[in-house]
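I am attaching a structure below and will ask some questions about it afterwards.
Note that this complex is displayed minus one protein chain, with the remaining chains in position.
Entry: subunit A
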Amino acid sequence: MAFLTLTNIQKSFGLVQVVHNFNMGIEKGEFVSFLGPSGCGKTTILRMIAGFETPSGGSVVINGKDQGALKPNQRNIGMVFQAYALFPNMNVHDNVAFGLKVAGASKTDIDIRVKQMLGLIKLEHLADRFPYQLSGGQQQRVALARALAVKPQVLLLDEPLSALDAKIRISLREEIRQIQQQLGITTVFVTHDQEEALSISDRIVVMNAGRADQIGTPFEIYNTPATRFVASFVGTLNIIEGKVADPATGAVTIGGQRIALKEPIAGLKGGDSISLALRPEAASIAEGSKGDTSLPGEVVSTSFLGSVIRTKLRVGDDVISFDMFNDPGITPPVAGENVSLRFAAKDLLVIRE
């Protein structure tokens, strides 16, 4: 059995069910991200793990112990909030020491542990500062140290980086990941930023309207999205509509053209509509580029994103975007230009609704 097991978790607020039948096992030391759009129930699940909400059904088991009867202050779960939530009346040292004091640790033990924690977040020199004298990133690191000081069984982070600006967000997420690995602490991280989730997680849960659409490694989630929702939410996958020509051989038609997929199509019959996904970096319009398949299209727009140029192309009824590396030697396509989009048929993924 996994270290943290969520079984058939349900949650309703009044008549509205916001979490449906959520099942998941998280291994000890694993870093799992809950990824999903606003309102999909990420925070609600996290709060049920922490004990701030009571599930309408199902169970939360940590280390073999059912948490149902335990209050939040009996669960030993570390929590980091989006709004930092440091105690304004206490300085950094006292904030980090709070949980230890509550647990009745001796003053020497507290001082040793606090020092250790501040070393971990590299803020030893700010121990006497009050929260208002710290930047957002520093405050969040103190909040992390405070949560970790009591050696919690599980660390929960609810969008800890969303109040910070882009640069700090990236450096702090790497720091969090590094500290997590160093301590080997089981961690659940909530975010609605797919890049954040992809870059630091062992596994990602992509949530959609209170359900887990897919649970998998960042590699699996990005490369083989299970549903259309996952495909569009994670990365910027293109969806191309086609028709099944022959399910047994995996043949489809797109814009009148017959294309062979890499494998047979299960569960559909000839003539059914089918959605196929193509990653932006798997297609190209350059002459002589790789790929066994080409589709004619018209350029809608191009945008310059620094290292890549993202072009939107109309193919049949679909608008597809694809990336090419920036290269001073080539001229970017212009709107209205007719081009052909090349890609390998094996890169097309069948998407379930």
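FYI, a contact is a pair of C-beta atoms (placed from the backbone, for glycine too) under 8 Å apart; a residue touches a chain by one contact, two chains touch by 3 or more; residues count from 1.
Definition applied: contacts and distances are computed from a predicted model.
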Its UniProt record identifies the chain omitted here, from "Gluconate 2-dehydrogenase subunit 3 family protein", "Binding-protein-dependent transport system inner membrane protein", "ABC transporter permease" or "3-oxoacyl-ACP reductase", as "Binding-protein-dependent transport system inner membrane protein"
In the whole complex, of A:Thr5, A:Asn63, A:Asn76 or A:Thr253, the residue touching the missing chain would be A:Asn76
Given A:Gly36, A:Gly99 or A:Gly210, the residue that touches the chain left out of view is A:Gly99
Of A:Lys11, A:Arg113 or A:Arg146, the residue touching the omitted chain is A:Arg146
Note that subunit A touches the chain not displayed via residues 50, 52, 71-79, 81, 83, 85-89, 98-99, 102-103, 130-132, 143, 146-147, 150
